[in-house]
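One protein chain is absent from this view; the other protein chains keep their places.
Labels run A and B following the written order; every chain starts at residue 1.
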Amino acid sequence: MRFGKKAVLASIATAAALALSACGGGTSGGSSSGGAVNGAGKTLNVFVGKNTTYPQQQQQWFTDTAAAFKKATGADLKFETFASGNDELTKIQTSAVSGQGPDIYSLGTTFTPTAVATGAFAQLGDDDWKALGGKDKFNQAALGISGPDQNKLYAVPFASRPFVMAYNKELLQAAGIDKPATTWTGLVEQAKKATDASKGQYGMAIAYKDNYDPWKYIWAMSEQSGNKLVDGKTANVNNDAVTKAYQTYFGWLTKDKVVDPASVGWTNSQALANFASGKAAFFLMTSTGSLNTLNGSAIKDKYDYALMPTQLGDSAPSGARPVASILSGDNMGIASYSKNKDLALAFLKMVTDKDQQLSYQKTFGDLPTNSDALSSLSSTPHMAAVTDAAAKSFATPFTGAWADIQLALVNVTVQSIPDLASGNVSDSALSQRLQAAQNSAQQSLNRAK
Amino acid sequence: MSTAPHPAPESRLAARAAGRGPRPAPPPSAGGAETGPADKRRGLSERNRPLWMLIPGGILMLVVIVVPLALGVYISFLDLDQYTIRQWLSAPFIAFANYVEALTQSGILRSVWLSVSYSAIAMAITLPLGVAAAVATQNKFRGRALVRSIFLIPYVLPGFVVATVWRTMFQPSGVITNLLHQLGINPGLYLNGPNTYWVLVFVQIWASWPFIYLLALSGLQGVDHEVHEASALDGALWWTKLRYVIFPYLKGPISLAILIGMLHHINNFTLPFVLFGSPAPDDVAVLPYLTYETGFVSFRFGLSAGMAVVSLVLILIPLFIYLRAVKLDDAETSGGRK
Partner (left out) sequence: MSTSAATLATKAPTAVERPGSRQQREVTRLLPGWLLTAIAVVLCAAVLIPIVYIFLASLNTDIGVASGEIWPSSWTIDNYVNIWSSVGLANGLTNSLIVAGSTAIVSAAFSIGTAFVLVRYQFRGRRTILRALLGLQSVPGTLIVLPLFVLFSSSATYLGLQVIGTRWGLFITYLTFSLPFSTWVMVTYLRGLPKELEEAARIDGATNLGVLTKIILPLSWPGLIVSAIFAFLPGWNDVLFASVMTRPDTQTAAVALQVFASSSEGGAIPLYGQMMAASLVCAAPVVLIYMFFQKYLVGGLTSGGVK
């Protein structure tokens, strides 16, 4: 019976293979490529996000790293790339279910809790950290989202991409502003001064339509007003702090009118394009990923980065945390099914050492998570504010429910955009949407394990 | 070689003239398609059936569709999420809880309505377009090969390319907004709010009319030359000829096209997803969006599978009613050999 099934399967497979090789018409390698028979030493498979801003450089980095790794361990190193978080999730899912796949996954910071919740990643014990060169070698803030608490860590911080704002020095000067404000109310005042709608010039470039930006503002302002969106098993999404945060965020467009009305349709990159053309004084929620575009733009000598406001108004309410940015960047996790944990640790040690981290920063712009490397950077042009933000980044809640909460927060903005475009988001509509977000966030937290 | 693949013309024509089954009647006697005598040729052979020819396809479908589908249905009975995915076979069995949640809490019925209505509207417009294109290109003219190939372009562009291109054009500072603005038209946002529904319909039409075109074209090829000659001899006007002579021949391919086209629209995830992003604006929260967000953003794999099964059932019911109505699967009662 069992044999029968196998035989059937095998015969289909053979028939199909024959068919394919017959039709493939002499193109060889069709079925050999997946064979993965490796007699000579071991192979470590690493799954990382594709970098299309620097495609050649990434290829080069793959080659160089593989060569160095081969020299150090004698093992082969193979990189695979994924396009988006969704692709990666599907891969993790399918690999976790089937027990085969890459040994190491690069995990976005906010995605790490979800990935860890699948149980597909190995917990890192003291010996493991020793093998990595010690916890101390990392920027301590960067470890904040490697696991639920200090003693339960699953992921190794690899690169850091804190969020900052870019500003146009020329426009600020023209408006009589000497340096960017450090509170949200101050920033709005500055933005008003820099706005000249008749010239199509606005104080801020904001990406309302972006699928990732909106929740970061809400999270930051909520933290700055002392409200934790997730407190243990409770979601705090529908309350005054959050309502105020959305009102401020929408108000830039509807009330303060410091934002281009067209921005209701902008994604982050379109807001960047607008800022790069010199039409906005501030561009919020950006990272070193924008360096390339800005350095090739009309304002290449006129911009710099600054911390986003870390406080709402002049005085901070009790319990407020001065968050400058979410803890953002990439972690690396070792798959729990991996049979090459030693090799994986060796690889991770190698790429988190100071020199490797600095050369990675030089090529790709992402900040090091290695603390020595990070502190040596602050004098580089445009880097001062960014390294500062790396130290002032706070981790988003480490719960498997976070992805849902993020989605719920963004959904409030998505559904408000038509109202936003017509110039007014009514309080009743907002509170209704917040209630929906609260329900889905709480429901998701109830399921969290 | 006693089998003559090309019999002599006379015998062939004689056989045709004598043995023809009822075919769509020429214009004056319209609608008389069903009246042919049930001659011996109509019955399907029951002797010596080469049923083995069904085996390869059958096995493939069993392994690649039916078994995974069964697994998918099984998953829909599990409380499978990111916390249980790793030992997914031992995830808690919760019977119909996912279905109850899908039907009562997820807004699935609204999504079904959005999906079905949008796909029906898109179909209602693509159908005449596709048929017109097929009729227009069935005769030889200079450059026909080129025109036919051009017609195919929207269909051969990968779905997300189509969506990306249109999204680029529909974005607030994009070409379409700019052009309409210059013409003094300002309908607001295309990628958010109520317009999204019509944008989706529009892009779907652009992308999928060639599908109807291809099927209609293949149907037209099946029209016998004598039919053309007969109606030419009768001096039928071109639209009467189209209506009563040609279209009956297209009934089979077109019914099939409507069915498959609608299913393609309903199951089309890439187009809305790339056009509008995630989370979806409420006006285009179609079914695939809902199952996708449930499964791949909220990681409720069990619930997502439940939703997919619910939608599958909701789609299969009208599908079989439709099949009965058009008798697509039954050559013997659908008017001649079509």
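In this text, a residue touches a chain if its C-beta (ideal position, glycine included) is under 8 Å from a C-beta of that chain, and two chains touch if they have at least 3 such contacts.
Please read all numbers here as calculations on a predicted model, not as lab measurements.
J.: Among A:Gly49, A:Gly147, A:Pro180 or A:Pro214, which one touches the chain that has been omitted from the display?
T.: Answer from the full complex: A:Gly49 touches the omitted chain.
J.: Of the residues in subunit A, which ones touch the absent chain?
T.: 6, 9-10, 12-13, 16-17, 19-20, 23-24, 27, 30-31, 33-36, 49-53, 55-56, 59, 80-84, 87, 90-91, 93-94, 97-100, 267-270, 272-273, 276-277, 286-287, 289-290, 292-293, 297
Following the convention adopted for this analysis, only the chains that are shown with their structure count from here on.
J.: Please compute the C-alpha centroid of subunit A, do the same for subunit B, then give the distance between them in whole Å.
T.: From the centre of subunit A to the centre of subunit B is 39 Å.
J.: Give the list of subunit B residues in touch with subunit A in this complex.
T.: Within the complex, subunit B contacts subunit A at residues 56, 59-60, 63, 81-83, 85-86, 88, 171-173, 188-189, 191-194, 277-282, 293, 296-299, 301.
J.: Sort out for me which residues of subunit A touch subunit B in the complex.
T.: Touching subunit B: residues 8-9, 12, 15, 86, 89-90, 93, 96-97, 114, 117-120, 209, 211, 262, 264-267, 270, 400, 403-404, 407, 410-411, 414-415, 417-418, 421, 444, 447-449 of subunit A.
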